[in-house]
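Step one of this worksheet: look at the structure below.
Here the complex is missing a single protein chain, while all its other protein chains stay put.
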Amino acid sequence: MDFNFQDPFTSIGELLRGLLLGWGLAPGLVSLILMLLGALVLAGFAMTLAGVFLTWLDRKLAARIQDRLGPNRVGPFGIFQPIADAIKLITKEDIIPEGAERAIFKLAPMLAVMSAVGIWAVVPFAPRLIGTDLNVGVLYIVAVGAIGTLSIMMGGMASNNKYAMLGAFRTVAQMVAYEIPMVIALLVPTMLAGTMGVGGIVEAQRGGWFIVLAPVATLLFFVSAMAEAGRAPFDLLEAESEIVAGYNVEYSGMKFGMFYVAEFLHGVTIAALTATLFLGGWLGPGAQQFPLLGLVYFAIKTAFVYLVISLIRFSMPRIRIDHLLAFNWKLLTPLALAAVIVTAIADKLAPALGWNRAVVHLTANILLAWATFEALRAYARGIRQRVEVQPAAVETGGAD
Amino acid sequence: MPTDFLPIAVLIALATVLAFLVVLIGHLFGPRRPTATKLEPYESGMRPYGPGQRRMPVHFYLVAMLFILFDVEIVFLLPWAVVLRQLRLFALIEMVVFIAVLLVGFVYAWKKGALEWE
Partner (left out) sequence: MTLVQILFLLFGLVTLLASLMVVTSPKLVHAAFWLILALAGVAALFILLEATFLAVVQVVVYIGAIAILIIFAVMLTRRVMHDTGPQVNRSWWVALLVSLVLFGGLVLMLAQVPALAGTPAPLMVDQETLLEDLGRALVDADRYVLPFELASVLLMASMIGAIFVARPPSGSEERSGER
């Protein structure tokens, strides 16, 4: 078998399959072994990437923005700092507090990692390089995210600590609240692509990335996914510089490390999902012929979105809890529903008018954004007037 | 197709096993010197008082309830979204009605102050 440099992944797969079949193994078993190998590479890749390289990059970036040096002792530019941190976590005592539900307490961090890694099974890295192109891919992403919510709940409830419990409840309440606009925003790419499969959604963006066709939904998904993952500025429930850490306060050693990795991976996952669903995934010039190029495009797009997340994270102040909830219920959720209806109407309108599909969608989105801004402006004007008329309302009327 | 889920099962099993191994390594290499004080639940340096689990405000329940309703709504909307491009205008109107009815409940929640945090 000659090695095809244009499509190395398929070739490697075929090569290995041929080799294993040559050893006299059953075809089913060979498939399973290949899958295991792929999963191993993927999980190892994800964990190393998130745990080592990205934490370092994140901290360096944070340091730059906050006028500090950041890690700079271990290895060149401190790049091995995360490894030193991992060793530190390994050698820490693994404490299970008295009165904890031991089984649930131990299970929670593993479920967290499982849910963070599980999403990657349906993310297409390059053409034909996808774990499984599930036809309910979008919903699968939501389902796996739900398991992450559950792990936080379990961790908080099993700790026998009222702060952990309260932290878990608040975190879960925030997560489920922000999951609503996130999932509604996911309806838009589903509608535009006519499929729930993630691979199909990427393919459907050949005519134009969905960020052009649906900028409002893109922004909605991005913001609510960030809040759902509890990234700053939405991290007020575990603001470690201000309050007791939240649901994971009783976790120590590598169990805490697992929660940390899961949370970090969640951030990367959001970037990857935004890149896949709205920025065209692996699409780009020449990606069809050279899947390796597709992988590069995908990585660049994901890194870009991740960078934006980090920039937002380090430049925005935390928002207040009542603002957080009001922002979700009173702005994001109605806007997401409106975006779905507007997209549906625009999709029906485009063929009827005989115009270019992208133009119609973009116009509809701009109109929607404009209407939203006008409504917000009117609302802010109302508050300002009330504040001017009645100075006492300053304390209570601030939910904007 | 059940086989579609095989890679997922493999990946998830592997992630869980890896997580378990890492925790196990931490368990093996970390010191184990439990003392009564160390095992107490953390309470900002004070001796914990009262049980670790306590009753929670009803607000959380409301949030979860709203979440379920929207979740179920989205589950209904998803198959519709998949075939929207093949459907006629009538289907679109039906869906707007569906969303509008739910919005009535949403507006009620809003007016009743169920969306406020206290």
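Points to keep in mind about this one:
We just call them A and B in the order they show up, numbering each chain from 1.
The criterion applied here is as follows: contacts are C-beta pairs under 8 Å (C-beta built on N, C-alpha and C of every residue); 3 or more make two chains touch, one makes a residue touch a chain.
Everything quoted here is computed from the prediction, not taken from an experiment.
Of the candidate positions A:Leu54, A:Leu129 or A:Met154, contact with the hidden chain is made by A:Met154.
One of A:Leu21, A:Ala143 or A:Ala375 touches the chain omitted from the figure, and that residue is A:Ala143.
One chain of the complex is left out; on chain A, the residues touching it are 101, 104, 134-136, 139-140, 142-147, 149-150, 153-154, 157, 169, 172, 176, 179, 195-197, 322, 393, 396-399. The chain not shown here touches chain B at positions 1-2, 4-5, 51-56, 58-69, 71-73, 75-76, 79-84, 86-87, 90-91, 94-95, 97-99, 101-102, 104-106, 108-109, 111-114, 116, 118.
Here, only the chains that are shown with their structure count from here on.
Put simply, the C-alpha centre of chain A and that of chain B have 14 angstrom between them.
Interface of chain B with chain A (complex): residues 4-8, 10-12, 14-16, 18-20, 22-23, 25-27, 29-34, 36, 38-44, 48, 50-54, 56, 59-60, 63-64, 66-67, 70-71, 74-75, 77-78, 81-86, 89, 92, 95-96, 99, 103, 106, 110, 115-117.
Against chain B, the residues of chain A that register as touching in their complex are 32, 35-36, 38-40, 42-44, 47, 89-99, 106, 109-111, 113-114, 116-118, 120-122, 131-132, 134-135, 138-140, 157, 159-166, 169, 172-173, 176-177, 179-180, 183-184, 187, 190-191, 194-196, 244, 249-250, 253-255, 257-258, 321-322, 324-326, 329-330, 333-334, 337, 340-341, 344-345, 347-348, 399.
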